[in-house]
Structure formats: C-alpha cells, structure tokens
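What follows is a short report on a single structure.
Only one protein chain is missing; all other protein chains are in place.
By written order: A and B. Residues from 1 in each chain.
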Amino acid sequence: MVATFEPKKTYKVIGTRPIRHDGYDKVTGRALYGADLKLPGQVWGAVLRSPYAHANITRMDTSEAEKYPGVLAVVTAKDMPKAESKMVDLGEGTVNEKHEVDRIMASDKIVFRGQPVAAVAAVDRNTAEEAVKLIRVEYQPLQPVLTVEEAMAKGAPIILPDLVGDDLGEKVKKTNMAKHFRHEFGDVEKGFSQAKHIVERTFKMSMTHQGYIEPHNAVAMWDEDNRLRIWTGTQGAFAVRKQMAGILKLDESRVKVTPMEIGGGFGGKIPVYLEPIAALLSKKCRRPVKLVMERKAVFESTGPAPGGTLRVKVGVDASGKITAAASDMKLEAGGFPGSAVGAAAMCIYSPYNIPNTTIDGWDIVVNKPKSAPYRAPGAPQAHFAMESVIDELCEKGGWDPIDFRLKNSAKEGTRRGDGVKFGSIGNVDVLKAASRSPHWKSVLNKDTTDGKKRGRGIASGYWFNIGLKSAVTLSANNDGTVSLVEGSTDIGGSRASIAMQAAEVLGIPALDVRPTVADTEGVAYNDVTGGSRTTYATGFAAYEAAIKMVEELKARAARIWNQDPSDILFKDGVFSAKKDSELRLNFKELSKKLGETGGPVTVTGSVDLSTGGGAYGAHIVDVEVDTETGKVEILRYTIVQDVGKAIHPSYVEGQMQGGVVQGIGWALNEEYFMTKEGTMANSSFLDYRMPTTLDLPKIETVIVEVFNPGHPFGVRGVGEVPIAPPIAAIGNALHDALGVRLVETPFKPGRIMEALEAQSKAAAVKPKR
Amino acid sequence: MPVVFLPFNLRKYAGGARQVVVTGKTLGELIAAMETLYPGMSAHLLEEGRLRPGLVAVCGTTETRQGLRQQLDEDTEVHFIQAISGGA
Partner (left out) sequence: MVHVKTTINGQPAEFLVPAYLSLLDTIREVVGLTGAKEGCLDGNCGACTVILNGRIVDSCLVLGAEANGGEITTVEGLATPDALHPLQQAFLEEAALQCGICTPGFLVSAAALLKREPKANEQRIRHWLAGNLCRCTGYDKIVRAVIKAEDMSSQLSKSKAKVAAKPTAKSSASPKASSVRSSGRSGSGRK
C-alpha cells in the first residue's frame, strides 16, 4: 500500500555541506524580502488597532482621515465581504469564517488588544500613519477575560456571543469554552492502584511569541480585471491564496501570490494578517499598497503560542514501570477558538509506553491575541508538564533518568495518547546516544565559591513530521545543470536540502541543481512550510521528479544511440548502453546532446504524503543559579535528536540549535506580561527579552539517524522537535540545583527567589528530628 | 474486519464501546456501516460527503491521504483524529 524504502550505505551529495544556493543573495543584502519590494506606483498603508482587549465598537467615523491630504483609501470591516459563521478549511486547519474575518478587521466587537478596526492607504508611510490617527472610534469597554480559569468561571463575561462550544460532543452555548475532548485508553484507576509512586502537579504557562525578526508585511495589487496579486513573506503562498479567496470571496484562480524571502516564521506566518487589508485598500485606490507591521502590533496582534494550565498525574510501580497517566490541559486559544491543545494531547505521552491513560483537553477563548502555530505547537507545553513529573518520579524511586526513560520508552507499535500506534520511531536510539554523550558522561562540578548553585537536567520531547502535498518541476539545461522549481518557502536552507535530494538521484553536484521558489502560478499546489514537512515532503517530490528525469534521459540516450530504452543503464551519474560498452555519457555530456532528441526535458514530481514516524529528542542542560538574584545561566547544553537522515547536516544542526534557544527563552524570560486591562506590558524586543549571544554557551548537537522507511533517503522532520524538551530540561536542572520544583513559566529571577523563600520558610517550620 | 477506535465523543452511540468491529473494504464503506449500526455517528465524521474538515482518518499507523476511497486491510485499525497543524 505504502512504498517503503531501505537505507543506502553511501551517498554522494546527501550528508555533505554545500553552500546554500540562496546564500550569496542573503549575505550581500541582495535578497528581496517582502518589505524590500517597491512596485511602480506603490503607496503605503497603515492600520488602526483597538486599544482595548474587550469592547464593543459603538461608533466609527472615518471622514477626517478621508479628507487628509495624500490619503487614497480608507477601509473598515464594512468593506470586507459578509462572512458566515461556518467552519472552513483555509489551508492550515479549519477556522470559523466569521471569526477569521473579524480577526483580520473587527466588525462590531473587539476580542483582543491590537485587533485591527480600520486602515488607510496614502502616498507615503508617514502620511498613512498620520491619517489613521484621525479615524474616530468609540468603544464600550468590557471586562477582559485573561486566563483559562477566569474564562471558565461561572458568570464569566462571554467573549464570543455566537460561539457554540463542544463539550465531549455536546453543544454548549454562552461559553468561552470552544472545545473539550478526551482520550481514554486502558483503565487508569486500576493503573494508579498498581503504582507505588504517584506524582501529580499543576503547571501554569504564559503565552510566548515566535519572535521572528521580520515583521509581517504585504503588498497587494487588485486590478480592474478583478485579479488580485499579493507579494508577502509567508510560510505558504498557496495557503495565503486559499485564505485570501475565502476571506475576500474570490475564486482562487483570481489570486496570485508571490512568496518573497521570509524573515522567520516558526508557524506564525501561516495565518494572513495584513494581506486582506492591503488588498481591500488596493481595490479602492487601484494602486499597489504596501503594509509593514510595527513590532508592537506583531506582539499584540499576531499569533503567540498558547499559555494555560496543565495538570499531570503519573504512577510508577516498584520496578520503575509507568502504570498510568492522567492529564488535563487547558490552553488559551486567544480571542478566537483554535489553540494547539489537540496536538499537545497527541504529544504528551509520546516518549513513553503507558498502558492506562486519559487526557482531557480544553480549548479556551480569552481576550488575548489569537494563538497561532509556534514550532511543534502544544508540545513544549505538554512536555514541560510531563517531563517535570517524570523527573520527580525518578527522584522518588531513585532511578537514573535515562534508564527510566529507556525502560518505559515508546517503540514501534506503542500507542500514543490519542490511541494511534507509532510506526518506526527512534526514541530508544536517542536515549542511548544521550547516555553515551560527552555531556552526560561528564561530572558537573557543583562546587562554587560564590554561593551560586549548579544543576543538571534532562528531558525528552516528540514531534510529528507532517506529510501533505508538494510538487516540484525539474528542467534539464543544456550545460548539464538542472532547474528546480518548487513552492515551499525557504525559511532556513530548504532550497539546498531539496535540491540535494534531486542531485543525489541525478548524480550531479548539489550546486548544479538550481532551485527557485515559484509563485502560485509557477508551480503546482504546495502545502505550507511547516510541520517539519519541507525537506521530507518537497524533498520527496524532488526525488520523484529526478527519478522521472533519469527515465526521460534514458529514452533520449536511447534515441541518440539508436538503442532500446530498456537497454540503457544509469549508474553513478553515467548513462550507458547495455549492449555496447563504448556508449557512455555522463549527465553533463548527455545534456549537451539533447538538442535534437525531442524538445526540452522537463518533468514533475508530485506527492501527497502521510505523516511520517515522527522524531524524538533528548536534551541535557547544566545551569548555574545566582541565589542572591535568581538569575539563571546556561552553562552547557546538548541536544540529541533523531533526524532520520541529515541531508545537509549544517542546517540540521542549525535547526536543532535554533529551536533550543527559543526553548531557553521560553523557559527563562519570555512571556506575555498582561496588565489587568489586557494590555501586553512588554510588547517590545527590549522588554520581551529574547536570548542574545550573551545569554548562551555553544550548543552541542548529537545527530542520531534512524532511517524513516517512508522516505527514499530516510528523512524525518527536524525543525520542531528541538523546542519540545528545553523548558522541562531547564526546570529539571533548576530542581537539581536548588531542590525546588518550578511549575510556572518563565523561570524568571523573581519567581526563582519566591520559590527559594518558600523553600526556606518550609524548612524553618519543619520540626527537627 | 477493521477495528474502529472510537473517539470519546462517539462512544455513546455504541453504548460506551471503545472499539467496534465493522465491515468495509474502503473507509467510505466502513463509515456507512458504522452509521447503519450506530445511527447518528456519521454526522460527526462526514460533511458534504467527505471527511469533515479538520478530521483525519488513520488506517494502521498512517493517516489516509485518499479520503473515503482509502482501501482498508483486513484487520487494520482505524482512528479518527484531529488534523495536526505545524509550525516550523
């Protein structure tokens, strides 16, 4: 039914580290990102946003802005096509169409601060920004609802009056609970009754932002023929096309999306924000309209990862076998439904084989920005809770944390939390590699002279690699190079990893395959760059196309040599005739002879793949805590991860390191610090405080390769796994250092000091024996 | 015959059963058979003659990419799960 592949011992291109194809443009400043585009006649837009987190819009007057010199167009929600309250698939999960339209521009109600209410296009940026301030909006402020507990409390203000919640399959009205689901396997009560040690803890997490350096941007041109062109930094041009068509009620074929270079996304650049606004402005003034989001608005109104409350209870028997696990996860969706709680539930128990499990998940609407995917959505939250509890159990039972994880490890055939059986997975290999790593074998010197305390922690993490649709076109050039056209946004080196897979098949150097990321009319449909799917799925499409190209070139060689195509061999980059050993041409030589063999050689590869086996990581971290100030320093960090096969190891390492550092930020600093009015108080890079060069040591990487039989080269998704374990790993290290269990993120200095004070108070009241 | 692992929400239609054994050579046939045995169930699985948006069927260990036309192995297990949304 599904093709399975075997690993090859040696590769010529795969596993090497060529310079990426788009590298020169990116180190010389020549690469064009969305904000760099300047079209003839282009004008600027600016967006007016709500200063309230929860309010009714009672009146709006745009007349002053319309009269302002230099203003070309003003739009409000009235200019948006009427949306129905129905579920639609807009390329990245399903959303309620009305919610989606209100998220782009509020019609009558504000559900998060920073929600757009109007926009202006003007001759230049300054004019647009001045004019937008002249729009008068009157609000009736409402009580903001800021936590899952507040939202679920009896008598809580209802954020979305039309929301129909789903409580285990029953419809609920007048609620902030969008969804409550349950997974239940085995007999949890019986499982807990067999346990010797049971640990149950509740964890709280704040929202965090993806933190891409490039703000959202869009240029739109809506012409007189009702054709809409969009240029934007996005993780998926086709997803933008689908969202635009759905929101603006256009046929998809009327929308052409050109993906510009993208300055980071991490999931946050899958939803559209500015694109529909730029389009409506352009429709009114018939000029290309550019919008670039200010950083404050990026924080206040674009997708954070959900915070929330998670409770985990795990039981272990005397032999160290996990007997049961139960968990509740209430995650913040933001102003509209759709948090990552579903994926969190699929990940939470993934490193383990647990016979009896329950998971309850709640998707809760609160007056905060609508959450969006953020690198392994839901997994960092789930693993923080689970891996902290596992650490505590290991301590109780006196088990080595790696031995314990190995003893309870998930393997092929183990069921994850939602009941689905794992295919081929590499958790055991990862744990064994972690135990052999220089870091784990080293002894952490805990003797400090300055009163600082040190500790070591370890945690596991899991994420899927999603499959879905990709298409690639290859064309042979007569100089022996090959043009590769793909539709996957290159967010971190995927042009190289995709081209290398084609080059491997064709037997030519990586740099002789020339990749281009095309617009939505230059290549067939491609799903988003997300879900760790790009190197896996688009690489698979490149592989398929390359196989076809080899077949086509065999036919051409047969024509040149007057042989039967079935008598042409292709090995190590050389075409030869079975019946005449004199007849040999390498790829380059043959390419030069294609002129009289029947037209240009062009082929396509097209795939629609199932989600692959997924991948595991184990992270080891040493921390040092200043007990006077509560400041935490990362002394050493090692990532061990199963990547299936590292196509370009440098960029694989880069993904691992980058994901970990985002996780370190999440653990130690980053949070949406909300005032009681629902304003994010730290909506600048200065105050949000992402890690800098000074906060980090070198990040050590151990690449484990457990072949994925669902991919010709064994690739597994790489990008997301590394953000799953760090919060728990650091929390466990802090426990090792201080003896306190931190149950709320971030582990900021004040919180650590509070925990230490509570610890010393508890010690003082304890009777001495 | 394929074994269907019922999502918690659908168990009430099958008298609380967690798994049901249902005939069907394809996923479409299987869901039709489930509806015959447990009326009301398919409304949670289908919309306009297709799998509901956001719902994924897993046959064996891999999700189907062929929708209701998916051929089912004799003793395969079938799960209906939420689609995963990615973020890297």
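Basically, contacts are C-beta pairs under 8 Å (C-beta built on N, C-alpha and C of every residue); 3 or more make two chains touch, one makes a residue touch a chain.
Please read these numbers as outputs of a predicted model, since none were measured by experiment.
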Contact list for the unshown chain, restricted to visible chains: A
Of A:Met221, A:Ile491 or A:Val704, the one touching the omitted chain in the full complex: A:Ile491
Which of A:Ser591, A:Gln657, A:Asn708 or A:Asn732 contacts the chain that the document leaves out: A:Gln657
Selected residue (touches chain absent from view) among A:Leu39, A:Met60 or A:Met690: A:Met690
From A:Glu100, A:Glu184 or A:Glu261, residue that would touch the chain that is not displayed: A:Glu261
Residues in chain A touching the chain absent from view: 17, 19-20, 22-24, 26-33, 35-36, 38, 125-126, 210-215, 261-266, 292, 294-295, 491-493, 648, 650-651, 653-655, 657-662, 684-686, 690-696, 698-699
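As a convention for this text, only the chains that are shown with their structure count from here on.
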Complex interface listing, chain A residues touching chain B: 1-2, 87-89, 92-94, 166, 168-169, 181-185, 210, 266-268, 270, 340, 342-343, 346, 372-377, 418-423, 464, 466-467, 491, 528-533, 608-611, 655, 659, 710, 717, 719-720
Complex interface listing, chain B residues touching chain A: 5, 7-10, 12, 18, 44, 53-54, 58, 60-65, 71, 73, 77, 79, 81-88
